[in-house]
Every structure is written in C-alpha cells, then in structure tokens.
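Here the complex is missing one protein chain, while the rest keep their positions.
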Amino acid sequence: MATDPFGSAWWIERIHDELFLQTKLQAVLFTGKTRFQDVAIIETAAFGKTLILDGKTQSAAIDEFVYHEALAHPALLLHPNPKRVFIAGGGEGATLREVLRHGSVEQAVMADIDGDLVELCREHLPEWHAGAFDDARTVLAPGDARAALEQSKRKYDVIVIDVTDPAEAGPSLPIFTKSFYEMALERLTPQGVLVTQAGPAALGMTQVHGAIVHTLEAAASRAFPYRANVISFGCEWGFALVSKGMTPDSLSPEEVDRRIAKRVKGTLRFLDGASWPGLFSAPKWLREALVAETTVLTEDTQVFLA
Amino acid sequence: MATDPFGSAWWIERIHDELFLQTKLQAVLFTGKTRFQDVAIIETAAFGKTLILDGKTQSAAIDEFVYHEALAHPALLLHPNPKRVFIAGGGEGATLREVLRHGSVEQAVMADIDGDLVELCREHLPEWHAGAFDDARTVLAPGDARAALEQSKRKYDVIVIDVTDPAEAGPSLPIFTKSFYEMALERLTPQGVLVTQAGPAALGMTQVHGAIVHTLEAAASRAFPYRANVISFGCEWGFALVSKGMTPDSLSPEEVDRRIAKRVKGTLRFLDGASWPGLFSAPKWLREALVAETTVLTEDTQVFLA
Amino acid sequence: MATDPFGSAWWIERIHDELFLQTKLQAVLFTGKTRFQDVAIIETAAFGKTLILDGKTQSAAIDEFVYHEALAHPALLLHPNPKRVFIAGGGEGATLREVLRHGSVEQAVMADIDGDLVELCREHLPEWHAGAFDDARTVLAPGDARAALEQSKRKYDVIVIDVTDPAEAGPSLPIFTKSFYEMALERLTPQGVLVTQAGPAALGMTQVHGAIVHTLEAAASRAFPYRANVISFGCEWGFALVSKGMTPDSLSPEEVDRRIAKRVKGTLRFLDGASWPGLFSAPKWLREALVAETTVLTEDTQVFLA
Partner (left out) sequence: MATDPFGSAWWIERIHDELFLQTKLQAVLFTGKTRFQDVAIIETAAFGKTLILDGKTQSAAIDEFVYHEALAHPALLLHPNPKRVFIAGGGEGATLREVLRHGSVEQAVMADIDGDLVELCREHLPEWHAGAFDDARTVLAPGDARAALEQSKRKYDVIVIDVTDPAEAGPSLPIFTKSFYEMALERLTPQGVLVTQAGPAALGMTQVHGAIVHTLEAAASRAFPYRANVISFGCEWGFALVSKGMTPDSLSPEEVDRRIAKRVKGTLRFLDGASWPGLFSAPKWLREALVAETTVLTEDTQVFLA
C-alpha cells in the first residue's frame, strides 16, 4: 500500500499477551459482524487472503491447505470406506472441500452455528470452498453442530470438528466437552473416526491441546494427538482423533499412498505416505506435556485460549 | 474490526527511522497508485478518515481543519482584499475550501501535478473539499504548479503552497527551491502574501523547516515561520509566509477577529484573534534552531524528510 | 543494539487505546518497583534517557527542559519576588532545579510521596536534578504533598504541582481535587501563584485537562490554562495556573525578558519574552473545549487518563 516498507498498515495478531505476530497488511476485503462473531477478511503480504474471526486468524491462503488437509484426511484415510461425514463448524467450506475429494463420500453434512459466516465465506472465499457448497453431496444442517448431532440418530463414518478455539463466551465452548465427545462418538459407525482441531501445540502453550486430548481419552479411552506447522497461526497446531477402527500406527506409509491414490481426487500438497509418520511422531517434551495435563473439559470445567 | 484491542489492524507511520506513530486501523477505503504516488485512504480509530501519500499522512478527519486553516487563513487575512489566489498542490481540495470561504476571493487557481489524485479526493474525500471543486470561482490549472505560474504572467494576491514534503525523487522537490520562490514572489500583487507548509517543527526534526524558512528569506529578505499542532502528523508542524504588505505582528487580535467576521463564511475552528499571537510566538529553542539553519534550497542543494 | 533498523527493541507507549508511540529502544538502565509505582529508566534513540512510571513517560532527555521550564517559570515570573516555593511531586528533581535557578528563592520545599523514586532519580538522573537535591535551600518534606501542606500553616509564594497523571488507584488522585486546590490556595501568600501540570491538551484528549482547569476555577474563580509541545509525551501538554497577583496577560514580553535576565541563573531554552504570548494563546477549538468541560473533580468525581 505504501512505498515505505514499515510506515504502513499491519496486522498484529495476539498469540498470547506477550507474543504477537505482525504481518504487513495489503488489503481489507471485508469487515463486519455476524450474530456470533466479528469477521474480517484481509490480505497480508506474508500469508495472502486471511479469514479473521474475533481477532484470530482462522485460515490463510498460504497454508489453509496444511490445516485443512491435516484436519480432514487422516480421519478419512483411517476409515475403510467413508460414506457419510459430519462436519461441525468449518464455515470456510475448505474442510468440506477436502472431505468431498474422497470419492467414497456420499453425503457430507455440515453444521456451522453461524449461517451468516458461511454465506460470507461462500462469497468472499471461493478459493477455500472451491464450489463445495454446491456439491450435490453437501447438506447444510441448520443450527449448531451439537444440536444437529443430538436431534438425529443418524450415524457417520467420520466426524470432523472444525470449530473456533475455546474462548470465554465463545460459541465453540459446548463442543469442547466430554459430554459432546461422548454423544458424538455414539453417532459413529463401528469403524468410525472422530477428529478435532485441538489448539496450539507449542512450547508453553499446550494447556488447551492437552485438555482436549485428555478429554477425548476420558470419553473414548484412547486418542491420537498429532500436529502440523501452520505458519499463519504463529505456532505449531494440534489435532486429535479417536478411531473405532484402525489406529494411525497400523497404517503404513505405503498404504497411505495407496489409499490416497485410490480415493482422493486431485493432488494433496501436505499429506502423503512419507509425511504420515511425522504427523504422529511428536517431540518428547510435547508428549510428556500432554500426559501431564489432566483436565477433563466439561460444562463447568473449561480452559481458554488467552 | 476485532474484539481484541490489540490483535488487529494498525497503521504504523514512520515519523523518522526511530519514531513511529501507531494507530488502530478501522477500514481501508481505497488503495492505488497514480502516475506520481501511492495513494491510500484509510480510517483509523484515533484520527478518522485519512489520506496517505507514499506512506505519509497528508491530512486526517480529526485535524485537517487545523492544518488547512493554519495554512490558508493567516495569508488571506494579512492581505487587505484578496481577490485572486493561487494554490500549488492542495489535492484534497480543503485548502481550496478554506480559500473560497473568503468572500473577497473572485478566482482561485489550483494546480496540482497529480490530476488522478485530485479526482480520487473529489470522490473519496467529500468532507475535505465540501464542494469547492464545483465553485464557480475555482479554476483547475493543468500540469504542475511551477509550470502554471511560469507560463502566465498573471498576478495573485495570495499564493498558497500545499505540496507534499520534500522527498528524494518526490514530485514536490522543485517547489522547495529559491528559484521557485523568487519566481512565485514575482507573481504576487504589491500587497501579496505567499505561504507554504514548511515541514515538521519539532525538537530534533527542524532541518527541513529551517531550510525552507532560510530559503524564503534568501528569496524575500524576510519570512515569518509559524507552527500548529497537527496530532495526526505525529508532531508540531511548521508553516512560513512572506508578505509584501502587512506583517503578522502588525495585525492585532481584535483586527483578526474583525477581518474574520467580515470576510469569512461559516465558523473557523482553529484560528481567531485570541490564537493569532500564539501562531507566531514560537519557543525559544525553535527560533534559535531556525536561525542556526543556513541551507538555501536549490535544484542542487536539497534536504529531505527521512 | 542491532544492525537491522526494525528487528530490534522498541518502547511502545500507549497514548490511548487506539494510539501508541513507538520509539527505538537503545538501553534499559533500570527497572524496578517502589511502594507506589513501577519504575523504568530507559534510553531511546528518539528521545534519549527517559523516566517511565507505571508505563508512562514522565520526562525524557530531549525535552524535559520544555516540560520543566513550562511548568516552573511562568508561575515564578508572575510573582514579584518569590522566596518560598512548594513543589508537590517532582521526583526527578528537575522542577526543583528550575525553581532554584531563581535567585530570589530562599527555600524550596519538595514533597514527593515516593521517597524511593526520589532516591532512584537522584542516582540515575543526575542531568535532571543537576545537584538541586544538595542545594542548601532545598527541604525534602516527608510524606505526601497533601499532608505536608495540611499539617503546616506556612505560606508559600509559589506552589508547583508536578505529580503523575490522575489514574485509577494512582497515588496522585487526591491532588487533582477541588478540596486540595482550596487548601493549597490558602497556603499562598497574597500575591502567590499556584501552577499544575494539567494533562494532555490535544484534539480528542482534553477531558482531563478541561476538568483540571474547571476544578481550579471552581476553587479560585479564575485559572489560566496554557500548553507546550512535549514531543516525548506524544502530544501537546496542558498546564494551568492560578495567580493571586499578576495575570499572564499583564506581563509584557519585554518584562518577561527583564525578569528572566534579572532573576534566573543560566540560560532558559524554552521560555523567553517572545514565546510568552504563545503559551497563553491557545487554538480556538481548545479554548472552546475547556469551556465545555464542566466536571469539578472531587474525592467522588474523578476522570482518568485512559
């Protein structure tokens, strides 16, 4: 916007009170409010077009493929033949896009509590959804994900939880609870897989990640945390899955490549067989930090991203 | 734009390499390039709508009245009956607006080298020009101010120089020279007044201001520097005028109020009789700094705002 | 500290929530806490050595002379023969330094509530106090300024109030009240003058300044606000005085120069006769803003700098 490399506009994102990421702002494409959150769509020189909700980056052009591939594909690949998929949240439509790349998928039900946000993303983030909202297999469920799952007894092969981080008074809090996980796990088919984004997985910032993993384990006996480097988030990001069928370690890199080749349309950029072991092979300090975190998230016991 | 008071968009303007002003950015209304400069029109929480050229604030909603009143009115009030006024630069149209408030003015010729900028301001800054471009007394001269003055022998009662700061390779450099001032002074009527914006007048930042004042004195024997506090510029701002007729000290506060009451339409917010002495009553250190600066600006000897 | 002009240490000072001043940090000379406040003494490239209390710049090498001359000398010069002076606050010792430059002064009593701060300034800011603490005329009163004035019936020719800005739960709040002003005015000799620093005097930031001026008027019928540009404060700064004797407009520039020449040791850098009218000649908008502010500060009605 300006000749001077510094005297100009910047996006300064709080990672926490003592750590901020500062990126050169090139354009503000949209700002507004929905019933649930502040929305900004900006463009930065470092990360490209970026969706911001309540001041926090949700996904950015440069690495939304990392986040969305890391979120969707491990769960789908672990399932022998995923036909029905449920997505909680996922307003951008990019998780939906990745899910629909699996040829086996016959129906993808997406329930984002914020219908206005979905409309905004549909209009302003076409590179994110890439037409997924218009796919004949897509069903947009009204209301929030918890209600959508509770009110129907239908079962899903894969449930993908792509909601915003737990924040005080934020709309996603009821999703990060043992009771939600228990209910959601009941909606899985026998070999079903549930996966959730699970907060920062960086040194000194593992409390939320650890609590989510521990809560999943409280609901399901075993959870598999993993992480990916999402540079636009300012730190390593955590995910966690629960599988009623295969476990991640039982899927060889070769089998991952075979399944991708057979099932997934187009070309993945983040995930393949060679990178599969890396996903689940965390540094020692992180594994120990997860073990040390013993909070079980409930309606009454919550942790927030500062 | 965001709930978090800090994790959000900011305009960070360089005052100099070691001093920046950081204001919360609320909207980016326009960004683009003309043939001469980068243009951004932004809105900040602290200063409101703001015009930025090449990364530097030109005027902001909160205090453009300070800058434009301080630039235009002293010169016009010193003249007994200003009829013809020439404005060099002044793309926003706000200097023109202030000039046209003087009922005596019959013609205001404005020559801004950047016609595209004038069009942008006309469209995006209606609060600045307030219709001045459509006033029957307005003449937009094609080309740059220097050429416009040189090519005609017409005389003016007041010449107002409202160009961007001198910057390396910037379009305003030829305006900040002894030769320009000499030529412009020849275009003044016998009691004519020339005034120019004259750079920062703050501690440690007086070189440009001092050089402009000294160059005016080299062209006209006597110049009157003055300053006003323009908070959106990040520091006290300097102006300087040369008068062939009355000098500022010969105009009493009472006479200033009388002239304003008689000549000026609407209400001034910055200038009146009571504030008139303050304009020309600079701190001792500043007057000494101006005396100490002996650079005469020429085509070969230039100083820049860093 | 670093080769890179930006990848390095910065002091980022909040002017208000939407406006910050960012200066390159060169050294941190001291950080600590007293019983009353956080103290930092830093050095920035733009402003030199700087005293910070509770995160706010108190005075900086580049322009502490502006602040302290503007605070002390107008009051002292208005008095015909100031012998006894009381300073409330003034921990750096620079207000004391300026007071003691007046040869007529026989005793200067200084009461800063924060004795530890005074000791820190004595050690780390020798350029500020310049030996004033060791002057035989100096009396350091124990305890806070209010108590010191209340507990003695002694009268002063000049009272200088140099305390930190009013902040929620800050130590200076009781000083910014009608009751304090009333009591202090009773301690003035017949031609006595009271002066106080009076907060920011910049567009959009006049509430505190206006309330202080209005409160002084409530206590004394007439107050004279004035302002000076203190660039290290990030904006124009307000002061206000009440005089039982001469008023500022009754002192001509020539008489100001005479009094300075006769009374003041050394050379003033900010104030002289030529700049005297400018001090009291505020822009129209500021004078109107002060008139519009009708808050009287009391123990129950307070305004804070955000």
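When the chains are written out, they are named A, B and C in that same order, and each has its own residue count from 1.
Just so it is clear, contacts are C-beta pairs under 8 Å (C-beta built on N, C-alpha and C of every residue); 3 or more make two chains touch, one makes a residue touch a chain.
What you are looking at is a predicted structure, and each value in this text was computed from that prediction instead of being measured.
Enquirer: Which listed residue, A:Ala27, A:Leu268 or A:Val296, touches the chain dropped from view?
Expert: A:Leu268
Enquirer: Out of C:Leu25, C:Ala219 or C:Val256, which residue would touch the omitted chain in the full complex?
Expert: Of all options in C:Leu25, C:Ala219 or C:Val256, contact with the hidden chain holds for C:Leu25.
Enquirer: For the chain that got dropped from the picture, name the residues of chain C it touches.
Expert: 1-4, 6-14, 20, 25, 27-28, 31, 38, 40, 42, 52, 54-56
Enquirer: On chain A, where is the contact patch with the chain that was removed from view?
Expert: Interface residues of chain A facing the absent chain: 5, 12, 16-24, 44-46, 62-63, 65-66, 202-204, 228-229, 231, 235-236, 268-272, 274-285, 287.
One rule holds in what follows: only the chains that are shown with their structure count from here on.
Enquirer: Taking each chain's centre as the mean of its C-alpha atoms, give the chain farthest from chain B.
Expert: A
Enquirer: When the centre of a chain is set as the mean of its C-alpha atoms, what distance in Å lies between chain B and chain C?
Expert: Chain B and chain C have C-alpha centres separated by 33 Å.
Enquirer: Between chain A and chain C, what distance separates the C-alpha centroids? Give it in angstrom.
Expert: Chain centroid spacing, chain A to chain C, equals 55 Å.
Enquirer: Residue numbers in chain B touching 2 or more other chains?
Expert: Counting only residues that touch two or more other chains, chain B contributes 12, 20.
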